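For this depiction, one protein chain was excluded, whereas all remaining protein chains were kept in their positions.
Labels run A and B following the written order; every chain starts at residue 1.
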Amino acid sequence: MNATATIALEDRLRIDELYARYAACLDDGRFAEWPDFFTDECTYRIVPRENYDRGLPLATLSFESKGMLRDRVYAITETLFHEPYYQRHLVSGILAEPDDGGFRVRANYLVIRTKAGSLSEVYSAGRYLDHIVDDAGTLRFREKLCIFDSELIPNSLIYPL
Amino acid sequence: MNATATIALEDRLRIDELYARYAACLDDGRFAEWPDFFTDECTYRIVPRENYDRGLPLATLSFESKGMLRDRVYAITETLFHEPYYQRHLVSGILAEPDDGGFRVRANYLVIRTKAGSLSEVYSAGRYLDHIVDDAGTLRFREKLCIFDSELIPNSLIYPL
Partner (left out) sequence: MNATATIALEDRLRIDELYARYAACLDDGRFAEWPDFFTDECTYRIVPRENYDRGLPLATLSFESKGMLRDRVYAITETLFHEPYYQRHLVSGILAEPDDGGFRVRANYLVIRTKAGSLSEVYSAGRYLDHIVDDAGTLRFREKLCIFDSELIPNSLIYPL
């Protein structure tokens, strides 16, 4: 089970830092930098847990390339009409194992949302199921799946999780 | 105070992974696997902070062997009438020191609960005070004490924390 750690300490630290930088990027609202956390060929999906557990394909958001991620950033920053809000990511329980030249990672996340003039509140809780690869010396997401626990579809889901 | 780290890096990583796997097990609802995180002789208690701080023995839940943990799993999955809910654990601030051939660990936890058709919400916050031992190459809990901050007794406390 855990006679020895499943990955090298150095790799574990790099993975921790990837999640920390990813959270900092989104929480700072630096959305233009968000696609660079992904490889050119990539998948990013936000899926309700109910659907995921039942094997249903419906996703709240689904992007299939870095170009689509950039389109999303353009929508967020230029065209989507929405009330702005702050995000704050807490990520915990990172579990990584080597896979296919990279790492399969799962982690729990909690996003706290703060709207203008309001108190901070629980916004989304769930888990990441990710595939990370070493892209010429930089760890990037080839796949990122955000499975959120609440069955309620957050129609106000604007920013990436 | 911290001229050198109190435990070896490799041990720290193993302990981190134990808490991550423990959270993943509960949050996935894989309750049948939960007792295997404990040694055969073990203690698992959930205690209100008010009682713990005053040295009062009353516990919300108290189990004294792996057999009792298995009984609890049976109750959860077969006999207890309850509304199901999802749990999501965030664990932070893990502090470990060597003790009695194992490790004394304290950590903060937050559990977010999601009921069907509802938004995710803060369910329980508190700290773990644990004794971990190396059980033939696998880290397991010999003692796990969950001290929750709210004085309100959560009568809907069904799943382990």
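Keep in mind that, in the parts below, a contact is a pair of C-beta atoms (placed from the backbone, for glycine too) under 8 Å apart; a residue touches a chain by one contact, two chains touch by 3 or more.
Please read these numbers as outputs of a predicted model, since none were measured by experiment.
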Answer key for A:I7, A:C42, A:L69 or A:V122 versus the chain not shown reads A:V122
Touching the hidden chain, out of A:V91, A:V105 or A:L161, is A:V91
Missing-chain contact among B:T60, B:N108 or B:T138 belongs to B:N108
Note that subunit A touches the chain not displayed via residues 9-10, 13-14, 17-21, 23-24, 27, 86, 88-92, 110, 112, 114, 116-122, 137-139
On subunit B, the omitted chain is touched by residues 1-3, 5-6, 9, 12, 49, 90, 92-95, 106-108, 110, 122, 124-127, 148-152
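Methods note: only the chains that are shown with their structure count from here on.
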Subunit A to subunit B, mean C-alpha position gap in Å, rounds to 26
